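One protein chain omitted, others in place.
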Amino acid sequence: MVDASLSRPPVRRAPVETAARVRLRRTLELTGRVLSDPTTVIGLVIIILMLAMALLAPVITTPNVPDPYQMPRDWGAVRMPPLTEGHLLGTTNNGGDVLYGVIWGARTSLYLSLLVVSITVVVGTIIGSIAGFLGGRFDNVLMRIVDVFLSIPELIFALAIAAVLGPSFANIVLALAVTFWVKYARIMRAQIIRVKQNDYVDAARVIGDSKLRIYFKDILPNSITPVMVQATMDMGHVVLVGATLAFIGLSEAGIAEWGVLVSEGQAGISSGRWWASTFPGLMVFLWALAFNLVGDGLRDALDPRTEGR
Amino acid sequence: MLTNLEEHDAIVRAPDVIASVRDLKIHFRGKRGMVHAVDGISFDIRDGETLGLVGETGCGKSVTARAFLRLVQTPPGVYAGGSITFRPRRVCDDCSGVGCRECDGTGRVAAHCPACGGKGCRTCGGTGEETVDLLSIPDAQMRALRGNRIAMIFQDPGKALNPGLTVRDQISEVFLQHRTAEILAAAGVSPNDVLLRRQASQKSRAFEKMLLAVPPLRSGRNRVDAALDTMVADALAQTQIPNPRKVMDRYPHELSGGMRQRVMIAQALACNPDLLIADEPTTALDVTVQARILELIRELQQRHKTAVLYISHDLSLVRRVCDRVMVMYAGRVAETATSQQLFRRPTHPYTRGLLGALPGRGAHRGRLAAIDGTVPELVDPPAACRFVGRCPDEVAACSRTDPPMVEIEPEHAAACFVHAPPGKAAATRPVRTP
Amino acid sequence: MQIRDYILRRLMVLPLLIIGTSIIVFVLTRVGGSPIGIYLSHEMGPEQVQQIRERFHLDDPLPVQYFYWAQGVLSGDFGWSGVSAAPVTAVFPSKLAATMELAIASGIVAVVLGIWMGTVAGARRNKWPDHVIRVVSIAGASLPLFWFAIVLLIVFWVHLGWFPIGRSDPVIFDSIAHPTGFYTIDALIALSPRAFWDAIWHLILPAIALGYGATAIVARMMRSSLVEELQEDYVEAARAKGLPERLVLKRHARRNALIPTVTVIGLTFGFLLQGTVVAEIIFRWPGLGRWMADAVLRGDQATIMAYVMFASILFLFVNLVVDVVYAYLDRRVVLGE
Partner (left out) sequence: MTAEVRGLGRSARLLGGAAMVALLLGGPALAQQNSGVLVHAADDEPTTLDPAQVEPGEGGETVILQVYERLLEFAPDKPELIPALATDVPSLDNKLISADGLTYTFPIRQGVKFHDGTDLTAQDVKFSWDRVLEMDLPEGNAGALKDIVAETKVVDDHTFQVTLKQPTATFLNGAVVAMVASVVSEDAVKANGGVAAGQPNTFMQTNMVGTGPYKFKIWNRGENLQLDKNDTYWGTPAHLPVRIEIGSDPDVRVLGLRAGEFDMIETDPTFIPDLEGADGVDIYQEGLLLEPIHIGLNLNIPEGSLPPGDTIPVDFFHDPRIRQAFNYAFDYGAFLNGPLAGFGAFNPHYIPQGIFGYDASAPVYAAQDKAKAEALFKETGYWDKGFTVSIITEEANLFAAASLILKDSLEKLNPKFRVNVLSVAEAVFDEAHAENPMKYAMWSKNADPAADPHAYLMAYVHPDGDWGEVHGFAKGYRDPKKVADLIDQGGVELDPAKRAAIYAELTRLLFDDPMWIIAAQEGVTMAYRDWVKGFVMQPLWPRPSLKFALMNK
């Protein structure tokens, strides 16, 4: 009816904000909302500790020479319990220092997750954008390929690829990248199709902006959010799946990686040598947990429907 | 339940009042403080009348309406004070609800106060009628009133009907909750049949349902179902739905908006309630359908002499439908009057603004007068007129204290220092009842 | 669109997806290297190696090799499983039954427990049960199965001795016939309470380990969709009718909240399926997952191919069923969107 004035009284004009200010204000608001959730804060704290551990690894430990990503193996002190001198968390079957493995494992995990997530986000975003933005036959073909990729459970797919490539850290990265990009392509495509229908995109088109400019100015910034949420969660998920592959036996020999350490250490648990797999397993758990908590918090903060949860 | 003698007085003075709201305060716990959504309002609803409750979005009118059914979610809501007294009626003995002379055709008669047996006491304010405080009765008692004595029609029937249940399932729930004895009687089943009685009151558990599917017991169940179907069909027929037996089997998404609202109305009126709360019942409908639905509500209301609390932001509509109007602004009552009075002599500047915003009232076509500014935030508001800042006529006093309700003429009161100054008119004492 | 047309259309796409999957997996596995290793032993001379290369058409171009593979598959020959030393088809059925039994048991645990937890959490939003369940379910999504399973094994098998390991007590297992391959069902058919108990006894630990993560997924979905449903108008309308809270929750909100939850069951199934690989390794469960893990470690490509194909077909099929059920349950959904 004509009584719109009643249900929504006209707003007295507020001082005009620049786009940059709006963005800054929104970011601040978002940060506030994210930080208001205690579990998210716990997640953030864990992440910060993990990152600190990963980045400071060469400082807080003596890097193994020549390859610091290899466990330092003290063959004369195998299977030492925690609190042994020089081996705070004990040693593995191969005399590897568990503490070193835990710390450098964080670095390996950071390396793994950053590599996989950045590759998959970039590839997935580009492919999803092209599909969503151009549409038509190209979109069709790409999405059928995506469908095929999505028709295999991800761990099984990654397992098959890693198995064929052979056990190595690089191959785990590759296998995960091949498996994970699909999600982003799909999210991005759906977002672009949604955002494309907005009036401001039409407006930009009417003004005569070039397609590329419209994409970078109007579409990309407005569709990237779910991708970022997914990426946050995947920072944890990648490590979880990667460690699983490593546990099954697809990583490199002697590398300081949590999954490998759990796998090596499980042999001794029955004899009371719990430390070699407990600590690294716990790290995988905490790592994945932290990113899940933050991703969850981020998603809730960004999703108006779950406000006030 | 009632603690204040003064409150009794109000009810004593107006025996035809069915519900009475006194100094109702409903707050919401927000991140930045208490939001005073409803901040001390008082009014009465008289038996059989239609009271319009008008105001813009967020003024507290929907919250007020939900308070009658105690549907405000707590938390975050808080019933911060005040009372809502209500006099539930019972089914007329002489006509068992059909409507006779004894009950003036409504099928309902006053219920005796359980405390004094009708002699009149403090609990019932001397009326001898059962009187309850809706905000303090136990949950079970509240549930017995909901849908039975007080019913509600929601704004969007598309959302207020469960998409996963058929029309039959949804309407029959009302009967199952409140009319178990009648169902059993209609089905010719003894009220002592525990299994069927539990079925007819929606208490059956999974294993009982399985039992009832077994042949010897199934016939009883089928009879109950058949009786229920008849009641549902009758309720739907009341709303002039063609082919009620067919509509019953439909899911809400298979019906048009108007049909859905009819179903909603049938559901609300199924138990012949004393008070119907209609929360913008036509807002979500097409203009053409709106008129018919309004007509239907009006007709049913007159036939059953049901009191209606009609909530709307649409003044022109309110004028057509309501006997009396109450204008709310930011959790407070701004003005109350009969419909005629309000449109003839709007007193509160906010009411005037609202009327000015209506098309076709002095303004040129296409130019609607707008009220400047926005509704104030209701977080821990100071003692002052809420309209301060938007009011064209404000004076110094407006920002210092709350303006009291002042009677301007009979049935007409407003809260404004400027246009209804306390102590100026003959009836200058603050009034509670309009 | 009618549900029937929708199913038909989906069924028509299904073979294309399966062929697409097989091509991608085939190419990826062959690009990584020749599958010959599993057939070799170091005593073989070059002529013998060449003989084997020819036997498996390994010198032909990739599309031709794929053609041979596909031809074999169509005639029921999935190749020779090096790790089992038998044709894939010979060992597949019994392993399939073992894996499905485990996956279904875990699935039941996950669905029942997940829905219950989600309901409790959603209905008591922001109260302590909600917080507890939220922590439990987020932990479930982050817990490495390989670690959790080991911990369970240590506590309940080694230290407490409450549960056994493996799938069965071989003596009891051999004492009954196995028409279906599902131990529990076979035990019921054989009317052997002893065997049935043995089956359940062995199932509990792996089903818990495997089911936990899935429970978390279901519980989270259930909670959020219940919370969403509880904010719908019809819930308030139901209360306004005078319904007790129990009915409002069960008959109105939960029923509708279950619908979106159905969709995650497809996802959950994929999760369970991939989890069997790890769980079966650790619990010594003689199923397809272990078979796959063995094949992976020994580079047995025929087995890997067969397993991946199986997994994707099953996954696709389950998702199809879920979509159809979803479409059927939720009358608001527009098919084909």
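We call the chains A, B and C, going by the order they appear; numbering starts again at 1 in every chain.
Note that a contact is a pair of C-beta atoms (placed from the backbone, for glycine too) under 8 Å apart; a residue touches a chain by one contact, two chains touch by 3 or more.
Keep in mind the model is a prediction, meaning the values are calculated, not measured.
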item: Chains still shown that are in contact with the chain withheld from the display; value: A, C
item: Which residue of C:Ile217, C:Leu267, C:Ile281 or C:Leu314 touches the chain not shown here; value: C:Ile281
item: Of A:Arg79, A:Arg144 or A:Arg205, the one touching the omitted chain in the full complex; value: A:Arg79
item: Options C:Val31, C:Val64 or C:Ala85, residue touching the unrepresented chain; value: C:Ala85
item: Subunit C residues that touch the omitted chain in the full complex; value: 33-46, 48-49, 51-52, 82-86, 91, 94-95, 153-154, 157-162, 164-175, 194, 281-282, 284, 286, 290-291, 294, 296-300
item: For subunit A, residues in touch with the removed chain; value: 65-67, 70, 73, 75-76, 78-79, 93-95, 163, 166-168, 249, 252-254, 263-264, 266-271, 273
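Operating definition for what follows: only the chains that are shown with their structure count from here on.
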item: Approximate Å spacing (C-alpha centroids) for the pair subunit A, subunit C; value: 24
item: For subunit A paired with subunit B, centre-to-centre distance based on mean C-alpha positions, whole Å; value: 52
item: Sequence positions of subunit B contacting 2 or more other chains; value: none
item: In the complex with subunit C, residue positions of subunit B that touch it; value: 66, 69, 71, 143-148, 151-152, 154-156, 159-165, 173-174, 177-178, 202, 251, 253-254, 264, 267
item: Contact set on subunit C toward subunit A in their complex; value: 16-18, 20-21, 24-25, 28-29, 31-33, 125-126, 134-135, 138-139, 141-147, 150-151, 154, 158, 224, 227-228, 270-271, 273-275, 277-278, 281, 292-293, 295-297, 299, 301, 304, 307-308, 311-312, 315-316
item: Interface residues, subunit A side, partner subunit C - complex; value: 39, 144-145, 147-149, 151-157, 159-166, 178, 236, 240, 243-244, 247-250, 259, 262-263, 266, 269-270, 274, 277, 281-282, 284-285, 288-289, 292-293, 296, 305-306, 309
